[in-house]
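The structure that follows is given in the form of structure tokens.
Shown here: the complex without one of its protein chains, the others still in place.
A and B are the chain letters, set down in written order, and residue numbers restart from 1 in every chain.
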Amino acid sequence: MVEKLLELKHISVTFKTRRGSFKAVDDLSLDLKEGEILGIVGESGAGKSITGAAILGLIPSPGKLSSGTISFKGQRIDLNPKLMRGSKISMIFQDPLVSLNPLRRIGDQLIETIQTHSPCSSAEAFKRAIKSLEEVGIDPSRFDAYPHTFSGGMRQRVVIALALAPGPAVIVADEPTTSLDVSNQDQVLKLLKKLCKEKKTSVILVTHDMGVIFQTTDRVAVLYGGRLVEIGVTREVLKNPTHSYTQSLVQSTPKIEVGSFKKPTDQLDGFQPKIDEQSKALVAEKLTREFDLSPAWFFRKLSFQKQKRVLAVDSVSFSINKGETYGLVGDSGSGKSTIAKMVVGLLKPSSGAITFNGKNLNGSDLSHRESQKIRQRIQMVFQSPYASLNPRWKIGDILLEPIRVFGLSSSIEDEHKRIFELLDQVGLSKSDVQKYPHEFSGGQRQRISIARALASKPDVIICDEPTSALDVSIQAQVLNLLRELQREFSLTYLFITHDLAVVSSMANNIGVLNKGRLIEEQSSEMLFSKPQHEHTKMLLAAAPILDI
Amino acid sequence: MDRFLHSDLFYDFVRSPIAVISFVLVSTLILLAVFANFIAPTNPFDPASLNLMNGFTAPLEPNAFTGEVFLMGTDDQGRDLFSAILFGLRVSLFVGLMAVALATGIGVFLGLLAGYIGGWLDSLIMRLADIQMTFPSILIAMLIYGVARGVLPPALRDEMAISVLILSIGLSEWVSIARTVRSSTLVEKEKEYVAAARLIGLNHFRIMLRHILPNVLSPVLVIATITLALAIIAEATLSFLGVGAPPTKPSLGTLIRVGQDFLFSGEWWILLFPAITLLLLALSVNLFGDWLRDTLNPRLK
Partner (left out) sequence: MILIVLRRLIQSIVVLFLVALISFLIFRFVGNPVDNLLGQEATVQQRADLEEALGLNQPIYEQYISFVWNALRFDFGNSYRGALPVAELISSRLPATLELALVSALFAVFVGVTTGVYTAIRRNSFLSKLILSVSLIGVSLPTFLIGVLLIWIFAVELRWLPSFGRGEVIQIGWWSTGFLTVTGLKSLILPGITLGLYQLTLIMRLTRSEMLEVLNQDYIRFVRALGLSDRKVHFNHALPNTLVPVITIAGLQLGSIVAFAIITETVFQWPGVGLLFINSVYFVDIPVMSAYLLLVGGLFVIINLIVDLLYLAIDPRIRDNQLMGEA
């Protein structure tokens, strides 16, 4: 039995661009044993996807394997990677929505893949294809369906079926569940693990998610800046990391924790004491929002279709105390973004009310002045660091805009003072005023977003997945910043996220959303120790948490 | 300006031979056209300065009767072809640039409105665009030209020809610009910086103008350049067919029309030089536009 199934020896991948060469992978060596699941973890730019691609000879141009060798069962394969593809080594990609040829039925694609590697009769291929579908949990009656008729999670299962069909010895899975929501993610990972153990297929699992690594892999390799930083048995590496980078990575990964820094609340088992209206910053009452997706009247009549209405938010009520953080959790489609938009005024609720400091925000006849006054007090930090700043504006102008529009300063010097103050508060420097957004990293851009939200000295800030797009270590920094600012300025946060670990470290109280309904609302502690609702329990079980 | 010199665009520009060559070529042609009055040795449209005896002189050969030498020869009326080409270049460029300006103005305006406001306005504008797209722009230009001619009294027809040309070409080309602007607007509209602007209470027009417009302009630049090439070709075609620039104020296309008649009798230069000039003009604009499109393609980032 060959000990090392796959061996990468001192490989380097170099990209030649117009500005010079760039080493995406630098002198990397690792090996894969038979039947094991090896994780490759690192943050963005660490070179993990490229390493995976290199194994199959699929490095995107202009990259090339500039040195080192890759061997499979002792034989060099880097010179002629095509021979290995499918039959010995397979690969699955991140986004299931674009991994399948939209014009081909899935059954056809399965048969094609099977017959490419082991020519057999169509009847035989058909039987094997059906078996593949069953193995991944897809009803064989969908053999003739097109990819677009499947959801993301289902499509990823088809992808797995295709990758496993030729019976490879190794599968390289490049962030296979990153695009899926939590429950799907859990199912797909479990499926992958089960099938691979059954068929004794080794897996190289590339991901940035430490929780996934913890729950799925046998060994893990940590990458940073294209280099291998640490490698070993997963539990060992995560429990006792030897390299400083690994240590910081493990530390930054949010775990379920109920912070002791938060103000003590006197609650007993989910019972909310009566607090008078004044100390409630924001109250939502029976908030509802319906979207009308019906086809135009004329065509409805023609084809006897019904009206199609989607209830995105269904009678949701919650309240946030001043100076506290309320976490709103749920999967995609649960309605959390819609709620955020309604609270902040970007969408009008179909029914229900939002009250801010006692004033009803949806009073129909708010003058522009009154609306502006309210807008000053409620601001928002968005999810995407790339789309939330106008790429053509300088940072100084971006921060200046709210100050000017709300009329918050009396002179140009005053304005400049305020802008420098804001930059300082979020940990950036004065000289950044002249720069454009693309000159900053993702984490820095979120800081600028936060500065912009602070510009009007608001009372409430809605944080809509503010760190979901950031690397783990940066995420920790930004969350820290948010906590500091809350302390300093007595801010009230509505914190929206899908990540249970993150919300546990940020929120006093948490509301769980599912399909537009608020199914559970508890203090942080209670939610994680004694979840009530089935769905909450399912979410907690499915979340890949680093639980050492 | 400083930002431009340090930008990615400029960096790529100086490193691409095609970009530099085509840019230089276009600039040269533009300069020639602008300063035609000073460069041209004669004024080919002043009947008084013409000498019929100069007619049909080959390039660089002394005329049999007058002994005058012409850089590119003369046509049947004794007009110096070099001068005629310079002035023709001026007409071609003028019409092309003005038509593109018109098309861009309409296109950006309607595209922004359609993309940002959406709803029935968007449907209306897009339907209009669809219908117009059904017909090739040349046809539309001819149609507008024909109608204008029918409406104008015969006396004014020649004088207004240039304006009608600009109008007809400009109106036939707005669609692709509007489509591009609309789709960029749709994308930008969903971005969070627009939501942030709304959160400050800015009204829609201010958002459209100050936030969205700067971000949709770069694809417009590419399309406008390519449209310029199309406009130049369209103008040349219409003039060649006789429904464009009149012989009294000819463009390169009109000159080529004249040239074709003399192919068979051997005066090849009357056709060749205007043809080469037109080709150089269209080619350099196209090359530059192509380069611009490839460089500004965000896919490569």
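Here is the rule we go by: a contact is a pair of C-beta atoms (placed from the backbone, for glycine too) under 8 Å apart; a residue touches a chain by one contact, two chains touch by 3 or more.
Quick caveat: nothing in here was measured; it's all calculated off a predicted structure.
S.K.: With touch as defined up top, name the shown chains that contact the chain not shown.
M.R.: Even though it is not drawn, that chain still touches A, B.
S.K.: Any idea which of A:Leu32, A:Ile50, A:Ile77 or A:Met91 touches the chain not displayed?
M.R.: Reading the full complex, the residue touching the unseen chain is A:Met91.
S.K.: Using the document's definition of touch, tell me which of B:Leu50, B:Met142 or B:Ala245 contacts the absent chain.
M.R.: Considering all chains, including the one not shown, the answer is B:Met142.
S.K.: Given that one chain is not shown, which residue among B:Phe56, B:Phe70, B:Tyr116 or B:Phe240 touches it?
M.R.: Answer from the full complex: B:Phe240 touches the omitted chain.
S.K.: So which bits of chain A touch the chain we can't see?
M.R.: 56, 58, 82, 84-87, 90-93, 95, 98-104, 112-113, 116-117, 146, 148-149, 159, 162-163, 166, 293-296, 299, 302-303, 305, 308
S.K.: Touching residues of chain B against the unshown chain: what are they?
M.R.: Touch with the absent chain occurs at residues 118-119, 122-123, 126, 131, 133-136, 138-139, 142-143, 145-147, 149-151, 229, 233, 236-237, 240-243, 253, 256, 259-260, 263-264, 268, 271, 275, 278-279, 282-283, 285-287, 290.
One rule holds for everything that comes next: only the chains that are shown with their structure count from here on.
S.K.: Taking each chain's centre as the mean of its CA atoms, how far is chain A from chain B in angstrom?
M.R.: The mean C-alpha positions of chain A and chain B differ by 48 Å.
S.K.: In their complex, what parts of chain B are in touch with chain A?
M.R.: 11-12, 15, 191-193, 195-202, 211, 214-215
S.K.: Report the residues of chain A in contact with chain B in the complex, numbered from low to high.
M.R.: For chain A paired with chain B, touching residues are 18, 344-346, 368, 371-372, 375, 379-380, 382-384, 387-393, 401-402, 405-406, 449, 452, 456.
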